[in-house]
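Left out: one protein chain. Kept in place: all the others.
Note that the chains are named A, B and C in the order they appear, and that numbering of residues resets to 1 at the start of each chain.
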Amino acid sequence: MTESFLDRREHLFYHWFVRLSDYGCNVGVLASFAVDKRPSWGGKPFEMMTPEIHRELYRLMVLSRLVDRACCELSVHWFPSEGEEAVLVGSFYGLRPDDVIAPHYRGPFIAFYMRGAALDRLLASPLGKATSYTRGRAPAHCGPPHFNIIPWVSGDLGPIISIAAGTALACRYKQSDRVTVHTIGEGTTNRGDFHEALTLAGLWKLPVVYVVQNNQYAISLHISEFMPCKEITDRAAGYGMPGVAVDGNDVAAVFETVQEAVARARQGLGPTLIEARTYRLRGHWAGDPAAYRPPEEVEAWRAQDPVVRCQQALLASGALTPEDDKALWAAAEEEVAEALAKAKAAPDLGTPDAGLNEVYA
Amino acid sequence: MTESFLDRREHLFYHWFVRLSDYGCNVGVLASFAVDKRPSWGGKPFEMMTPEIHRELYRLMVLSRLVDRACCELSVHWFPSEGEEAVLVGSFYGLRPDDVIAPHYRGPFIAFYMRGAALDRLLASPLGKATSYTRGRAPAHCGPPHFNIIPWVSGDLGPIISIAAGTALACRYKQSDRVTVHTIGEGTTNRGDFHEALTLAGLWKLPVVYVVQNNQYAISLHISEFMPCKEITDRAAGYGMPGVAVDGNDVAAVFETVQEAVARARQGLGPTLIEARTYRLRGHWAGDPAAYRPPEEVEAWRAQDPVVRCQQALLASGALTPEDDKALWAAAEEEVAEALAKAKAAPDLGTPDAGLNEVYA
Amino acid sequence: MRRLTYIDAIIEGIAEEMRRDPDVFLIGQDIGRFGGSLQGTKGLWEEFGPSRIYEAPIAESAMAGCGIGAALMGLRPMVEISFGEFLPTVMSQLVCHAASIHYGTAGVAHVPLVIRTRVGIGPYRGHPQCYESWFQHVPGLKVVMPYWPADAKGLIKAAIRDENPVLFFEHMFLYRGIRGEVPDGDHLVPIGRADIKRPGRDVTIAATGWMVLKALVAADLLAREGIEAEVVDLRTLAPLDVETLCASVRRTGRLVVVHEAWKVGGIGAEIAATVAEEAFEDLEAPIVRVGTPHVPIPSNETLRKVVIPDTPGIIAAVHQTLGRLSSG
Partner (left out) sequence: MRRLTYIDAIIEGIAEEMRRDPDVFLIGQDIGRFGGSLQGTKGLWEEFGPSRIYEAPIAESAMAGCGIGAALMGLRPMVEISFGEFLPTVMSQLVCHAASIHYGTAGVAHVPLVIRTRVGIGPYRGHPQCYESWFQHVPGLKVVMPYWPADAKGLIKAAIRDENPVLFFEHMFLYRGIRGEVPDGDHLVPIGRADIKRPGRDVTIAATGWMVLKALVAADLLAREGIEAEVVDLRTLAPLDVETLCASVRRTGRLVVVHEAWKVGGIGAEIAATVAEEAFEDLEAPIVRVGTPHVPIPSNETLRKVVIPDTPGIIAAVHQTLGRLSSG
């Protein structure tokens, strides 16, 4: 048995972490922490980078990759996130449990896991099991709101950007210093909702951080075919907020950049638009051969694999020995295998919960 | 009787002008000029400024003001454009009759008139007369499509920005060098449709010019209360197009700036976002006392009255004598009075046209 | 009891809820100093100020999304979409998200959001479109459309306290067009219950919003001919109060449904279909629907009078169900 995630992060900054019951919260789940105020950090990133954090970021990336591969095997409809782990992990690590998150639909499980969601219950979703958090009603990218995650119950892209502004507004309204972090596909930044949401966020200086998970593709189109501007950060000025670009395959860089923006937001200095450039190494969905792009392009980006880059940095700095590394992979593999076994053993969805109830609260 | 508008502009560059029958065009009205190609002007503005043009711009501003005042008297629901004449006239003067226009809802009559629409038939709209171009079915800001004007049949703000991209796309598709010019309220630039339309226009390098008629108010809110960015042109970079700011109370400057953008568009160099800063001297609608803003602000902007500024420039340069000026005003007053009388004498709307037909083409 | 106009009753209801619950707040355009479109938020700014009243840019989808996000956090936002004509701009937020969140999270999260909007022709010329039928179709939404001031107040208070997304449609003609007694105290009207505004034995007229007024006038005129019409004010369109409707039809045997929205695909269709399903044996004549004919609403008032349902049209429909020729 590997050490549980909850134990592990105790020595980092999860000491406020409170695990909400998965069930039984029926009024204002996300509001649970709304009233208590936290100190703020005077402009500096919430927490400085340490070798421990770097290792933990690496471990989470490894876990994300393994979970993603497992999901691809479970369903051709899964949207693979391989290659984008540095954005996934770097954006959502280091937040307070009472902060609100809204991960992009590609690769959200690691973000849910980082909040305390049980891996087997997440895997239950592509498997169609009764233990899945949404009990089969919503797509797998819908996060369990138990953990201050904005639920994404629909397949349409865009509206969540405004909903994230709304959770941020609520935190301000309650005079709390909670922050909302939302990752967005770069293709999604062309939706009108992006514009309206960032207009509100910029105007009202809401405590929200928008990270564009720029994997350079929107299904079959390369960014050069659908973006009119050079850099996504070119759009930030129009919303009166800073625009920051970061190497999206460098997990430490993503983490530090997001944390700085989070600190700004926490202090009431308003939102930030971050572009993290990465690459979607696999197809749009697990079954997509992605024949629409040159293999050399994929190869070039594979050489920039964020998991490998992080591994090499850790090995080079001595923060990780080859033996640690081996053990880490083995532990992660075991964790995923165990969760998968547990998920598979869970009862199937269906009667008695035929999905006909809970339409109205 | 004053000289008719059609005669008047003959000596300028309306020599291609063809007046379409007001009725009887039922297939692709806007397409009438789609196939014939025009020469382009090698990067230079379509037409250089001349004293004649400057005088004509002045005359049109005077006319616009008089028409607007008449409309305010006809209906408390009229949206006054007093103070914004330089943007109205400067944006739409000098276009080819086969270019497509879509004026903002505030003050569109002068733009319609410049295309050849009959003043009495425009005034018939607020009067509820059977001679109105839309026969009472659409709001008064809906232009007659007979003159390559995009009809605006609804009250909602935003969608026309994309429709204007669509007319531009069609001109490109037909390999014509026709250009679309659309004026937009600055408040409207916060709508998602603005973002999506400019994304398409920028991406596809469409021959469209967007002029933001920035009168600094959206109903009761001052621009500082609803715009997150400093300048509206800050938004242009996000769409990969140039953003140009111009003094919106200087008709010559607006005219020249728009003409340059039109020339760029005509040559296939893509769209431009122009911000013309002006001021709404009256309330949002004719009956609005506009008590929500300081009188000093209004007074300061009244001192910048674009009609007066143009008049003084013309008098100073000698392009206009005080006598010319008097005659010009008198002629304009007569023209409006005549149109008004004709409009009033027209039959009321109602049976036999009960407005129940022409739902489907 | 005091006699209030429709809009004063609504504003009073909002103000009471804002006083009662500090988590109630407003997002809308020109709802502050200006006092709102048609002065529909008059006085609230003076009492509650900018901490409770968010003046929004022209970004309706973000306004609605912001409301959803704030509601998820346990606040009780009221988002004002100035006119029903702009509801098409918030469809994704309302239909794909707000409506489905409670269900999609298997009952864990929910969205106590009120969307307030103005519809119908009225003293203000613009934006008469009535799109309420669309929302009745969507599971997870509630749709309220009051006619009488007391109901308007009681229902806006109930909407604010409801745990679900509620669309609240206010009729512009009624704003200052009627005045009626409003009970003192914490007056609530339950969502989901129709109200018999006039009892009668010969025919049931089910109506919404302004059309209730027209139906009541029609009923008075019909009474002179000896026809006693029962006028049912639906008040809530979703969930529909099928029970009250069917009970009335069982007594009268005849039904006329009246709404300002287009007849084709309007809520009258759902009502007619449901009543025919539930009370088929009691129906003595075909149900007649009165709604706007299949044309976009014209801008001109004269033309509007031709298309919008009116009292003579309701009377003719009643005559039709009674097998009589109408003189109108």
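Keep in mind that, in the parts below, a contact is a pair of C-beta atoms (placed from the backbone, for glycine too) under 8 Å apart; a residue touches a chain by one contact, two chains touch by 3 or more.
Please read these numbers as outputs of a predicted model, since none were measured by experiment.
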Displayed chains contacted by the hidden chain, counting the whole assembly: A, B, C
Residue in contact with the excluded chain [from C:A15, C:L188, C:A247 or C:A285]: C:A285
Selected from B:D68, B:E85 or B:D156 as touching the chain missing from the view: B:D156
Selected residue (touches chain absent from view) among B:L203, B:A263 or B:A339: B:L203
Sole residue of C:Y6, C:W134, C:Y147 or C:F173 that reaches the chain not shown, by the stated touch rule: C:W134
Among C:D21, C:E243, C:E277 or C:E301, residue touching the chain not depicted: C:E277
Chain C residues that touch the omitted chain in the full complex: 85-86, 88-89, 91-92, 94-96, 99-100, 103-104, 129, 131, 133-134, 136-140, 238, 240, 261-262, 264-270, 272-274, 276-277, 280, 285-289, 294-296, 298
For chain A, the residues touching the chain missing from this view: 77, 128, 134, 136-140, 153-158, 187-188, 190-192, 218-221, 225-227, 292, 348-350, 354-356, 359
Chain B residues that touch the omitted chain in the full complex: 23, 25-31, 34, 100, 133-135, 137-138, 142, 144-146, 150-151, 153-156, 158-171, 173-174, 180, 192-193, 195-197, 199-200, 203-204, 357-361
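What we mean here is this: only the chains that are shown with their structure count from here on.
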Chain at maximum distance from chain A, centres defined as averaged CA atoms: B
Pair of chains ranked first by number of touching C-beta pairs: A-C
Centre-of-Cα separation between chain B and chain A, whole angstrom: 47
Chain B and chain C: spacing of chain centres that average the CA atoms, whole Å: 38
Approximate Å spacing (C-alpha centroids) for the pair chain A, chain C: 41
Of all residues in chain B, the ones touching two or more other chains: 190-192, 226-227
Multi-partner residues of chain C (each touching 2 or more other chains): 56-57, 59-62
